[in-house]
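My structure is below; once you've seen it, I'll send some questions.
Not every chain is included here, but those present sit where they belong.
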């Protein structure tokens, strides 16, 4: 029988090849297609107009890098069965299936305190039933239960293809060239030793570049202060809506799936919750914001209009917390300017921490395999730039204000 | 006073510079910000997952090319005043302001039979009032009333910066490298003679490349059969909804701005219509489709679900029309399969023409200025490839079917 | 045993992987290393300053595309043994081994009337002896004797990886974006049917693009009139030197390997000739030009100085031959200006034909495999642009003059 093959144009990698029935089945599944309607970078497009790419696109890109990584490891004689190969590709396609609208920006705000990965595993299991158990090995690899640890590490570790794709892709679509990581060279440098994913010695400069590019993406993109302001405004919009609902409002109803989450307030996973969750995406949130832009509540209405028209709250960053006096003064000023009370002004003047969650030396790690057979963790390498980059996470404080 | 300057990252051109108060005012205006919520390529992302860029991004890109073109012409000593320079840049920023949701795919479906350019001019005039007449020269250039024709031709002609940007940008985001037109070389080749925009003789191969790239983009992207199928499905969804509304349905109400256009059916421009129009964007249509996916009407519900989950109608292209017998047979089969009547089956089996509207020799044209001072239209050049490319528009017939 | 692997940075493709002992042995061989000292594009760098890449680089690039093509065909279940795979890669590495200095510009001028391919095969046979017959299958594939024709076609046919690489590479280094052919998509579209290399039906637009890009490269680069002028001057320099030698000159001696070819005038291949040939490269010609720039013969001296300092002869192209009167008048003028006789002026005023040797319908061809199993030659496809591009070769006449 002729193998069917499909190629998908990708501006980042050129072409992505699909050539296995299970991969086709996953891509055609409504749960996967839903990812088309979730922005990969939430509201970052308010600063970087090109950053409108979707989570589906990222999943396909990570799948492509997985194909390359597997081909490389097989060329290096690492034993990988055909079944494992398909399973690890299936797993990477599904790794973000549990993301809700606006991805990380609203993480844990949709189903109270439930992480997207927990939802993801539940959804994979539902799909696995539909697909007659064909996803079992993929799930085992994803959850770290499969005996060959390097397969899991390709999906989730400091050097997984997930990170490689999102840094590359986010750098591409934002146009921030500082984020180019050199994924192709890193993949050429991967190897497996004692069942673990490692990087060959001559790949150290590639790792250096990867870590630095990631650092630059954090400060220039992921924690860009204007993006931060927009995402915090989005959260305040949802919090204000929840508050109104708690006090009896019915005008926050959108007529769509979001109502279930706002009015039923699920805080754990059930079959019904999952069914509803799979109908929810960025469109529901965007529609709500447009609708609430004429809601009678002044705070909700104002926040929504500001976000819609990109009239964002001013934001400042500092290495130490802002004083209570300063915050209070700003709130008073905002209250006066908008003719609201100070409790309401909390939605226009607020503060918090932005954290650059980099590589943590005691947590996961990148192992280097030296030519002489020695294995060292990246934190043990004699390279001052790497040391500087991976040492303790950098924290900044932000304050959003009306003017 | 210090000139304020802002640079915007663009993955296509690197950086776009904004440095004039009028340009800032336009970009910050809600009418312009609305273009963030309109996909440049409608549903093309169902085939090209990267093609999710927005009309706002295209407008900024065309503005950037305008800056380059003006700089080039000024370096060639073409007289352009500072006021004209700002006006022509303002005009290109606003050239697509009248686009409704899903751009060309729904052209004339939102306000019955009214073209986006008509809406655009009306919106520009509203903005002009708000901005104390500062847009007047831009409007004059846009509508062709300004005495220097080349300024209008930079905005709207066979070689305008609008086309240069959308071909370049669409090629970039789809990843279809065949569409790369070489905009930078074309701009270097522009000149003005007797008030008209022309191309220098040595630019002929660049024009050849431009025309061929455009042709390839038509067949590979704009008229890609799967994209065509999706866009026709979208139109059938709206037509079915309108039909239901005409026969008394109230369940098509979405709770948003779309309701005004569906239930009031405006067919000409009034202040109220424009106000509503400016609140409408892709989000409203996408939300409607999601909502109608559980509408009781089987046809509407099915079309919406299919489009949402990318289960598109099959489509075939041919150089001659499909026979009535074939169409009828397909409709019968579809009716039987879905258990509907044949009138309803019209929404699952339908036919039409796809036209590649290329350069038309008798319409607008590209003028070449030879070194010896002679001027010739591109259609009069001794270049068989150009002749072949620009001759009469190519037409294909399509049929969409259920299976 | 661990397979050794080496990766080479290539600005065009990223990384080229070497991982077989025979491939290492070829690359490390002095005959192959000699290709470092031969410009891929002869004197084109006088117009395109970036076009200084070497024939070694091209050979590595063609090898890389061969690796991709073989991987693609194997993924499509085309049977290719490991031995065949190595052999076809070895053959492509060696396909240009017979090139002399300045490649095509001096083709047949070094060893009188002997084509580079004839020299190449002789050199491959010498290497084969050194390498204990390990090149035999590569030579059989190269010379078309091996039973699977598609292997030979990958090396030499209208769509071979040689062309794909040189068009891509020359386009890259010249910066002429019109020459981008989309090699990756073409390779994805290759298949084998009845032992022959074919292109899948959906690859037709890629072929269209390939043919058009090739056409543009011919006119913009390979037959660029200034490049033509420089290359004709180079030939006139060598012809003048030969003429002087024929009439007894000894001052043309350079002290290097070129002397053997100038003074011994070999016109067929012998072991000695081959030994000398392998010591000859662009350096010898460049050194000769520098030395002859102070040769007492005025014609030789002047041509050399002009070429060295890029003071090239003027050149005009026309679709019909230049009249004898015009040529004579130009020669008279040149003779007068330089104070030389008219026979000498022939080296400053001369004429000839430049031919765009495109795809010839009756010669080799590109076969398209349709989904329905039908096979058609590209010339039989219903595509007017392709027809126009591949029809009879285009010829232009040139004249070089002093002023």
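Every chain is named by a letter (A, B and C) in the order it is written, and numbering of its residues begins at 1.
The rule is simple: a residue touches a chain if its C-beta (ideal position, glycine included) is under 8 Å from a C-beta of that chain, and two chains touch if they have at least 3 such contacts.
All of these numbers come straight from a predicted model, not from anything done at the bench.
Every protein chain here shares one sequence; 3 sit in place, and the complete assembly counts 4 copies in total.
Here, only the chains that are shown with their structure count from here on.
Spacing of chain B relative to chain C, judged by their CA centroids, is 44 angstrom.
Chain geometry summary: the mean Cα position of chain A and that of chain B are 31 Å apart.
A straight line joining the Cα centres of chain A and chain C is 49 Å long.
Along chain C, residues 185 each make contact with two or more other chains. Residues of chain B touching chain C in their complex: 177-178, 180, 182, 185, 205-206, 208-209, 212, 215-216, 219-220, 384-385, 388-389. In the complex of the two chains, the chain C residues touching chain A come out as 2-3, 5, 7, 14-15, 17, 19, 75-77, 184-185, 188.
Contact residues of chain B toward chain A in the complex are 8-12, 14-15, 28, 30, 33, 36-37, 45-46, 48-50, 52-54, 56-57, 60, 172-176, 254-257, 279, 283-284, 286-287, 290-291, 308-311.
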